[in-house]
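Quick one: this structure, given as structure tokens, is what I'll be asking you about.
The complex appears here minus one protein chain, its other protein chains still in place.
Our next item is chain A:
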Amino acid sequence: MDSSDNNTSIFEIYSRYCGIRSVKHDAKEELAQLLKLLELRRKASSIVDDLNTLMPYLDLTVDSCRFARFYDFVFFMCRKNGQKNITVTKAIDAWKLVLKGRFRLLNEWCGFVEKHQRHNIPEDTWQQLLAFSRCVHEDLEGYDPKGAWPVLIDEFVDHMYRITSSNSSSTRIRGCNCGDSEAEPCRSDDS
């Protein structure tokens, strides 16, 4: 699978990532090292390739916490040169891959971000989107405008309201089918 022997396999990196994250302490150094290993891989394989390799082997449908861990890892993978935020293009590609079947408004979200977001995506927005995808239905029920959602998500909701009110009668928002059974927020200490 890997073209060069110097490269640490994506499985290895992922399991080390989970190892680091399951211990509750600040592990900046270790994560930075891991990030370097990931960057070495980029010469041979793209993020999308790596994700496609990794995903079938992870049983992500079982519990929501495991998926959340994996979701965090995807953000981690997308970081370049240790930067805190990731580019919009990368974020959208990654979302399309990992949230497929898990977020009813995925297409709308990606379209919105592509069109309206000029800045990079910070980790908090990345993480909150998962929470958003879990607690908000396709008709946006469950969204609390007073909640602590990142501004980008607030703006997305406003945007959706505008669209639905302008063609309320005819088209309903077409979401993708998904078994969204995991509404429970999860904590990161059970791995």
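Assume contacts are C-beta pairs under 8 Å (C-beta built on N, C-alpha and C of every residue); 3 or more make two chains touch, one makes a residue touch a chain; residues count from 1.
Operating definition for what follows: contacts and distances are computed from a predicted model.
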Query raised in the report: If you look up the hidden chain in UniProt, what protein name do you find among "Cullin family profile domain-containing protein", "Large ribosomal subunit protein mL43", "Zinc finger MYND-type containing 12" or "Gle2p"?
Result: "Cullin family profile domain-containing protein"
**Report entry** Residue touching the undisplayed chain, where the options are A:Gly19, A:Gly82, A:Gly101 or A:Gly147
**Finding:** A:Gly147
Query raised in the report: Among A:Ser64, A:Asn85 or A:Ser133, which residue is in touch with the absent chain?
Result: A:Asn85
Requested in this report: Considering the whole complex rather than only what is displayed, give the residues of chain A touching the chain that is not shown.
Outcome: 84-85, 122-125, 128, 131, 146-148, 150-151, 154, 185, 187-188
